[in-house]
Structure formats: C-alpha cells, structure tokens
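A short write-up of the structure that comes next.
All protein chains but one are shown in place.
Then we have chain A:
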Amino acid sequence: MSTIPCLVDRWSEENNNIILTWKQNEVNIEPSQDVRKRCCSESLKLLQKIQGIPAATERLKLEMTVSYNTFLFSLGYSNPSEVEESLIHTLLRALEAAGSQVSSSDPVKLWETVLQTFGTSVIVPYVYKLLLIQWMLWLMHCQLERILTLLTQTNHKREHSAPVNLLTETRNLALSMEEDSSLMVAMAAKDLKDLLHICTVICQGVEQMKMEKYSEALEAFQEAKGLPSPRSLLAQIHALTGQSFAKLGQPHCALHFYRKAVEVDCACHSALYQSALVFRELGNSKAEIEALHLLYSAVQLQADKSASSASLVSPATLLGGEQMTFISRVPSSSLILHTLAHTCVFNGSISDGVEHYLDLLASLQSDGKDLVSTGDGTSFPRIPVVYLEAGFALLKAQRYSDALVVCEEVITSTLDFIPKRLLLDAVEKQKSDSDVILENLDFVLWAAAAHLLQAQAHWKLKDTKEAITNFTRAINQLVKVFIKQKDWKQKHLGNTEAMVERMVTLEAAKGQALAGRGCCFLERGQLKEALRDLHLSLQMTPGCKNTKMWLTEVLWRLDRREEASAYWREAHSTSDIPKSINLPLYLQALPEDTAFDFTDLKKMGEYIHAKNVMT
C-alpha cells in the first residue's frame, strides 16, 4: 500500500543514475564501450525488477521509460528479434494494466490496440517512445509497409480516403514528445524521431533505386536533404543523389553531387568510387586515376582508425546491414588498388602502375584480414591474372628480371593444371562441363602468357636464344587447344560469350608469340623460320601493322622485293592498331611496341619510288 510509491521513487532514481552515468560517458572524448555495456545490463536489471510485479497504470510511465532506455542500450548487444519480443512483452503488460483484452500477439494488431487504448491518456508520450523503438526495429529490417501502417494509426484526424504515402505520412507525423524531467531518457525522443524520419526517407529512396525507379528515388533524396541530419549522412544522401543521376544518364549532374558529397564529408568513399566510375565512362582516364588514388588513400587512412561511434543509435544501425552496404558500397582496398594499377598501366602511366602492382602483390602476401572475401558483390580478378598484369607492367617499365620472376610464379603454379590437350567441340559440348573447360582454358592461357612475357623479357635483354625457347613454349601451350569448328567466332549453340572471348585471346596470344619468335629468328638471321612464323602470325591476327612491317623486312632481306613492297603498301594503308579492349591487359600492345626500327625505310622508299618511275 504505502510501500509502492517508495519503490517507484527508488526505481526512478536508479534509472536517472544510469542515464547520468551514460550522459557523462557520452560527453567524454573517448567514450568507453564498457560503460555502455554496464548501463545496458543495469538498465535491463531494473526493467526486470519493475516487470517483476504486476503492471499498474500508475507505474506505466516509469516502466515504459525504463523499457525505452533498455532497448536503446541493448541495441548493439542483442538480437533485434529479442528486443522486439521484449517490446511486445512491455506492451502486453501495459494493456493488462489498462484492462484491455488482447487477441493476438501480432505486432501490427497489438499496436492498433495499444494506440486505441492509450490514444488520449496522459501516458501517450511514453507510448510514443516505445512506438519509436518499434519503428526503429522495422526500419532495421526495412519493413516500410509495416512502418507506414504503424504511423497511419497514430494519426487520428486523417481522413481515411486519402492515398497513403510513406513520405507524406512521415512528414506530417505529429507525435507529442514532451519530456519528463523526473524520468531521464538515454536519447531524447525528438532526436530519435528526427533520425528515424530521415533514415526512413533514405531507406525508401534506396528501395526505389533497387527497383530502378530512379526519379522516385531522387524525390525521396530531395526530401531527405531538407531534413536536419548528421554530416556523414548528408554526404551519403548527396552520393545517392549522384548515383541516381548517373543511372538516369546525366553523368555531369552526378559528378556535381559526388563533389558535394565529398565536400560535406571527406570520408564519403562511395562518392569517390562512383565518380571514378563516371570518369571512366566519360573516358577521362586522368581524372579516373586521380579519383581512384584519392579513394585508395582514404580507405587506407580509415583502416588505421576504426572508430566506434559513441552515439546510441547511428544511421548505420538504423539502415540495417543490407541497406548500408548498398549505400556506402566501396570495393575492398585490394580491389581498389588493382583497379588503380590496371587503369594506370592501361593508360600508359607505366611507372605509377608498376608501383601500384608491386604494392598489390605485397599486400596479397601479407595483409591478412584485408583480403578476406567480403561478399560485397565485387569480385577480384584471379590471382594469376594479377601476377601476369604485374609482370606485364614490369616488362614495360624495363624491369626485365623482376618480370621474369613474377611470370615464373605463374608458370610453376599452373603447371599441374594444364591438360595434355584440350578439344573444344561446341556442338557436342555438355553444358555442365563448360565451367571446367573454361577454367582449363584459362590455365593454358595463363601459362602461355607467362611464357610469352618471359620470352619478351629475354628478347629485350638481347638473349634471343632464351627468347626463342620461351616463345616456343608459349606456342606449344597454345596449340594444346584444338577447336573443332571453323567459324568459332560466330556465336554458336554452345559458344558462349566467355568462350568466344577466350578464343580471341588465344588467337591473339598465338599471333604475338609467333610474331615474336619470327622477330627473334630475324635477328639471328634465320630468315626462313622468321618468314614462316611471321606468315603464321599474320594468319592468326590479320591486319596487324607491325607484323606486316616485319614481313616487309624479312622479304626485303630475302630479296623478294615485290612481295616486300606489297606488304609495305599494305602496312601503310592500315591505320594504327586499334587498342583492343577485349584483350586482357597482359596481351595489350602498347604504343612503344610500334617503335619499329625501320632502318630499311629509306631504301624501301627509294625502291618503291624507283618502281613507280619505271612503270
């Protein structure tokens, strides 16, 4: 009788003490997680004490406040489903105290009953606190439909015929939120409501983006921008706006918003990444490299300090795992580094590219947890490919011995996987087998490419004998693949895009190896072998200007001037080799390769001129 008010006072005091401890911790420069955990367990204990006695209307304020605090504290430690269970328990107790009958424990129905029961009573601000928790839980699971139903129920005055829209509903939401100074809360309900509001809008926008309704998404983000929000979240909103514009085909608008995002919060990695993608699309390789470089350094910096936020509820927890990864999707640092290195080498800034590749190889060997598969939807190229690209870059940077070592790694590791011969028969091929075949084909390609790169390195080192050996090894690997069909380039029944792509690569590699060997023979003066190889190479890669030039040279030396002049003219009529995007980086021919030493250029010109005069 007389003891109960006493208990209520004691409990309120206990609650306030917990909150005071928390608030003190919050203003600290280095908030401690231990304090939060302690607050959480103490608050939970208090709640258990309060819920140990039957619910009564006069204690509901206290019970609801303590529940609210407990849920906020426990958010980081327990399962959302546990919190939801506990929430339902509290609601059921409240209804019991009010003497209402509860038919089902379905949260939606339950809330309907709760709001009807307490809709006009004095404890409505406390009910709304719990409602915010429910909103939060559903938002974490991205259950926007349920949130909408819940919020609609709170609005009594709304005429039911009006179309229901989450955006307008949240905008017009009027919850009475007055705080009671005698019962302290860990986070003011108004703050939480604002945060929930903006996160719900963002969530809605992201959902629209997922459904590829970009203009609707833009609308949501526009709304979100008008709401007060933390810095990092505003940056994310800008970045998302940019992404929507990019999808709508307005890259310059997109870039504008990405820049805004980075201006607001320089740690907004996704904006940097997305802008790099836009720059690539626009063909602005310099800007792309710059963006990637910035992104890589930013990611590296962030990895050093993994800051744990002190605030109880962060947008990251509210937007749930999936949503947040969608929003701030950035590839892993190793993948960024690879993209950067690849772009550098591809666009001719070899020395930077080599450095990045070497960094990448080093990190692949040593960095433990950075390499763990993140499953974020991005995939890393196969490791041998990375090695080959690094070897290629080293070769181009004239670090031949390093290139040799890197390629040797690929050769030894693929050795055991290379089949004796590989028969490709598109007609008979079983679908189920194709993955295995493709993988085998890859092994052949990698080994051959490694030999090819090694041979080129030897050639550059003026060791033509070793070069010829390696060119031969490359050719031997490549001819292990038999293709039964003639017109494999046409997409056939079984010829998938992946297969065709590999065929093209295979032919190109064969062409390069033969041409290379031909050149070596030429240098050694074995003209007949040179002629044979160059002819074969030209068959493999018709229209290659370089090969034609070499052929001219060989034929000239063989004194077959007519033919030589024919190839000469042909070579001059074909334009500069187009950069074939489809080829892997390590088989790309860079402009410097065309630096062909035309010592005989003059005599060729003279000969042709003379011939013209004669005719």
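A few points about this structure:
Operating definition for what follows: a contact is a pair of C-beta atoms (placed from the backbone, for glycine too) under 8 Å apart; a residue touches a chain by one contact, two chains touch by 3 or more; residues count from 1.
To be clear about the criterion, contacts and distances are computed from a predicted model.
In the listed set "Dynactin subunit 4", "DNA-directed RNA polymerases I and III subunit RPAC1", "GPI transamidase component PIG-S" or "Fanconi anemia core complex-associated protein 100", the entry agreeing with the UniProt name of the missing subunit chain is "Fanconi anemia core complex-associated protein 100". Among the residues A:Gly76, A:Pro125, A:Pro230 or A:Pro251, only A:Gly76 touches the chain that is left out of the figure.
The residue touching the chain not shown here, chosen from A:Glu219, A:Glu409 or A:Glu507, is A:Glu409. Although one chain is not drawn, the whole complex shows that of A:Gly226, A:Gly348 or A:Pro419 it is A:Pro419 that touches it. Checked against the hidden chain, the listed residues A:Ile19, A:Leu137, A:Ile350 or A:Leu364 yield one contact partner: A:Leu364. Considering the whole complex, the residue from A:Val35, A:Ala267, A:Ala287 or A:Leu335 that touches the absent chain is A:Leu335. Check A:Lys23, A:Lys210, A:Arg231 or A:Arg382 against the missing chain and you find that the one touching it is A:Arg382. Although one chain is not displayed, chain A still touches it through residues 33, 37, 76-78, 306, 308, 332, 334-335, 364-365, 368-369, 371-384, 387, 409-410, 413-420, 435, 438-439, 442-443, 496-498.
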